[in-house]
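A single protein chain has been omitted; all remaining protein chains appear in their positions.
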Amino acid sequence: MQTPGMLDAGWALLVRDIKLGYRRIGELANPLVFFLVVATLFPLATSPERELLMEIGPGIVWVAALLSSVLALDTLYRSDMDDGTMEQMALSPQPLAWLLLVKTVAHWLVSGLPLVILAPLVAQAFFLPAEAGPTMVASLALGTPTLSLIGSIGAALTAGLRRGGALVAMLVLPLSMPILIFGARATDLAMDGLDVTGPLNLLAAIMFLALSLGPIAAAAAIRVSLD
Amino acid sequence: MQTPGMLDAGWALLVRDIKLGYRRIGELANPLVFFLVVATLFPLATSPERELLMEIGPGIVWVAALLSSVLALDTLYRSDMDDGTMEQMALSPQPLAWLLLVKTVAHWLVSGLPLVILAPLVAQAFFLPAEAGPTMVASLALGTPTLSLIGSIGAALTAGLRRGGALVAMLVLPLSMPILIFGARATDLAMDGLDVTGPLNLLAAIMFLALSLGPIAAAAAIRVSLD
Amino acid sequence: MWTWFHKLSSPPHFYRLSGTMIPWFGWLAAALIIPSLYAGLALAPADYQQGDGFRIIYVHVPSAMLSLFVYMFMATAAAIGMIWRMKLAHAVAVACAPIGASFTFLALATGSIWGKPMWGTWWAWDARLTAELILLFLYLGYMGLRAAIDDTNRADRASAILALVGVVNVPIVHYSVTWWNSLHQASTLLKKGGPSIPPDMAIPLYGMILGFLCFFGAVSLTRVKREVLVREQNSKWVKDMVTSK
Amino acid sequence: MSISEASLQGRGLSLWRGDRCLFQNLGFELTNSQWLHVSGGNGSGKTTLLRVLAGLTMPESGDIYWDDRRISRSRFDYHRSMIYMGHLEGLKGDMNPEENLRFHYQLRDKKAGERIEIAIERLGLQRCRSLPCRSLSAGQRRRAALARVLVSSATLWILDEPFANLDVKGRELVEELVSEHLEQGGMAILAAHHEMHINGGTRVPLELS
Amino acid sequence: MSISEASLQGRGLSLWRGDRCLFQNLGFELTNSQWLHVSGGNGSGKTTLLRVLAGLTMPESGDIYWDDRRISRSRFDYHRSMIYMGHLEGLKGDMNPEENLRFHYQLRDKKAGERIEIAIERLGLQRCRSLPCRSLSAGQRRRAALARVLVSSATLWILDEPFANLDVKGRELVEELVSEHLEQGGMAILAAHHEMHINGGTRVPLELS
Partner (left out) sequence: MTARQQRMLIVVLVLAGVGVATTFGLRAFQENLLYYYTPTQVQAGEPPLNRKFRVGGLVVPGTVGNEPGKLEKTFDLTDNGAMVTVHFAGILPDLFREGQGIIAHGKLNDEGVFYAEEVLAKHDENYMPPEVAESLKQIHGEEPSQ
């Protein structure tokens, strides 16, 4: 018997999770379509004027990002919890925090990354100036992983409960507020041609904090849920 | 043996679902908190100018309502499906469509009604004029049940699937768009002191249509999911 | 009539029949589309207002009409499949969805391209345009739902329900221009008191519409044929056919 | 005989799953005091057949008749006189066994109230009657599901692996309950891997392969 | 003997659930070629005890020692040499049995690849090896979970009701597998309601009440 290294095990889990996420080609489109649909809702509900849309554009992109990440959260650990896979992972020789981190990364790759890539397109639809594009992408690239990491703690805490959906949102959304504020602020500043390093640095700081402490908290929460 | 009437059975189910929904006091707050958080997000993400907020206010309230209703959808039938209660309901002498309607009503009472009640408060936060308040409440009172009813079809279609989250949203949101448009329009009109009977009538029409046909579609979908 | 219906619904019979019909539809489509397109783009006079810009009508209108027609066709097939538990009808519905989505996309795209010079905007949140966009989302939702269910039988019935629910959107797309003061023009061809377009402009348009219909017939039959083959791969007639080749 | 005359027939039932034929042209007839013993190895299609008989799954071809009427046409009557217990227990984890039973009988039978008490006692659930079902042991959950069957005054019991997770006493109890039901003129359809010692009623064997 | 020396001890284990004491001051010792037979009626605490022994649940008091080291201190070593099969199978419904097995061994053991094939054959899963697990029958799923146990070269097997849902042949197979494992010097902890005919190894009884 030769226990696989953390990297090997992590890679296997990553591949599995992405494969499960995209088992059918059609599903590749889901987060994208969801994001687009949510973005469509705003011009429908408010009035579709260029100026207004420009003003609320960054906010909408961020809200859509947050929501589509929260919406997918419920399934992050729930299914592994329900079918016993989580038990097996907790009993494997790999550190649970590492496995959960990998799962979170996979979740981000499936639900967050498409959004980062698609953001410029939505920005176009909201008539945001081209120079704000890179900042929007950068802020989303720094912010959405943090959303997933924070979300993963919430998902772990509620994994043992039946109806987690709204509860996760309740735990996660308040914690995600700062990210939203600074993310949208960065894009706003870029639209006015101002310096954006401040908010971006802050987003990076939060991301690394979440990256190093999040999985440990999540692992502890999962062990409690399994008890 | 004496089969209970539809009203008795429906009442029992309603009481059970509400009891389960509120079994933990904390969860009473969930949809509300979600709604509030989404609504708060905008002033945070965009700039908190009075005029802008006034303009997007009705739209934001509606989008928040729609999203918090979609978010809660996943749990509407899922848990009954997973533990076999749905099987038993499908095999009871009560019409399945009726039982599903009752479940949807319970879902609305837990997730939609608090929102209707809370809306004037949010309207305040967005500086909406007081005369728009009653219309906003009326439009939400007519629109959110429809959202739940349409959502229930989506939830029924995806009840047997593991990862329904984003798919439900994708199925439900397009169909909900008209409600969003007319709901926000009504509030908009009321803000200008104009006649709102048109959109309100339309919302009522859609609600009754959804009320009479929605449960039948949902029942058919559940039978398919159980197969 | 009833026996004909039954015979048609038997997969091997349908397979053979569609095999002979596809070329007919294909050639008919080519024979209609090519001359109509030429007539529309070169022979028809320019419009008194829009000049040559109006010629995009020859793609926009057929694809827009087909987007609605295909949806109704698909929903009807789905309903037949649900009511009479006819698998072939489900196969037809499945085969139609991507085609309908493509027509919808084409209508949206050509509409936008047309809208930019004529209206001065690519897009407006007008009733017709929004409803057409919802139609696209419905097609996508239909395909997404199918993709998410692995059992064909269940996928058939679940997606059929969705298709039927979505039917409410079709009259909204069609009548939006009469119900609301939309930016989109009202109906030209189906106008009360006859079409308000002269024959030399209209005939190529009718030709294109018929051509698109035949094209739809050919493509959909091809897709249904393949779908039937996949679904019936374990049945005797398919195995016989494969071995005899 | 406290249960009125009834009959269940399956005619020409066939079902494929993927490329696999689970059963083809299967037929049987069951009347009062008879029980259908569905047997076969793992994956032979017992669960699937039971779901077809309950009306949850559509057979590819063939029909099921209850009192000579197709069950798809007389759902109300059939479901009133039939109770199904599958692999899933149908208990809400947040409610205790008693609440669960009460809820099910609010949908099925107005008069079941008194029988709930008896069923809880009979199945040995007194100790855990007020625990939420999620913290019950596997066997206790199974017993609660069986209590639901017992409370129903259904003519036809359809039980899928009723013995799973039960201890020795529990298994004997189930055999006893089924026997009593058959003696009163009821019918039962059982799928199980264990030998069954059912004294009352007549066994109708049905072996799937 | 292909498996190296090892020992598992429980000392002074106690656990309450609500106001109920499931076990108190429970102790045992297990070494190579021994198996612990945990028995007791429904709800007596077998599953709970097995989860405690696996390290999933914390006992109220007492400790478990693997090779004389507390398992809470040497998680890595313990989890490497132990495999647990509970009421839940730990199979992803969207993946087929083979993919599931492969995934588990990518986390546990680099060299398990070759043994997967053998395990699938041994447990009779050839026919359904490429079906998504959600469409397997209950018994087939149980067999896939057992295949996971078989593939592991773990010293200690902890199996909770391994016989549930299995047909007669399946039950015999499990007995055979456990016997072989014990003969090779392995250890096992089994909770079951059925009589077990395990020839290899020594039985250490543990009755919960």
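To keep things simple, chains are lettered A, B, C, D and E as they appear, and every chain counts its residues starting from 1.
By definition in this document, a residue touches a chain if its C-beta (ideal position, glycine included) is under 8 Å from a C-beta of that chain, and two chains touch if they have at least 3 such contacts.
It should be emphasised that the depicted structure is a prediction, and the values quoted were computed from it without experimental measurement.
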Per the touch definition above, residue among B:73, B:206 or B:222 touching the missing chain
B:206
Among C:24, C:38, C:84 or C:179, residue touching the chain not depicted
C:179
What residue numbers in subunit D mark contact with the hidden partner chain?
74-77
List every residue of subunit C that touches the chain not included in the displayed model.
45-50, 53-54, 57, 117-121, 124, 126-127, 179-183, 185-188, 191, 196-198, 200-201
Can you name the residues of subunit B that touch the chain not displayed here?
3, 5-6, 95, 97-98, 182, 189, 191-195, 197-199, 201-202, 204-209, 211-213, 216
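The definition used in the following text is that only the chains that are shown with their structure count from here on.
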Farthest-lying chain, centroid of Cα atoms versus that of subunit B
E
Give the chain pair, either B-C or B-D, that is connected by more C-beta contacts.
B-D
When the centre of a chain is set as the mean of its C-alpha atoms, what distance in Å lies between subunit B and subunit C?
33
Where in subunit B do residues touch at least two different other chains?
79, 82, 162, 167, 170, 173-174, 177, 181, 227
Multi-chain contact residues (two or more partners), subunit E
87, 93-94, 135
Over in the complex, which subunit B residues touch subunit A? Could you list them?
21, 26-27, 29-31, 33-34, 37-38, 40-42, 44-47, 52, 55-56, 58-60, 62-63, 66-68, 70-72, 74-75, 79, 82, 111, 162-163, 165-167, 169-170, 173-174, 177, 180-181, 183-184, 188
Touching residues of subunit B toward subunit C in the complex: what are they?
153, 157-158, 160-161, 167, 170-171, 173-175, 177-178, 181, 209, 217, 220-221, 224-225, 227
Residues of subunit B that touch subunit D when the two form their complex
1-4, 8-9, 12-13, 16, 20, 23, 79, 82-85, 87-94, 99, 226-227
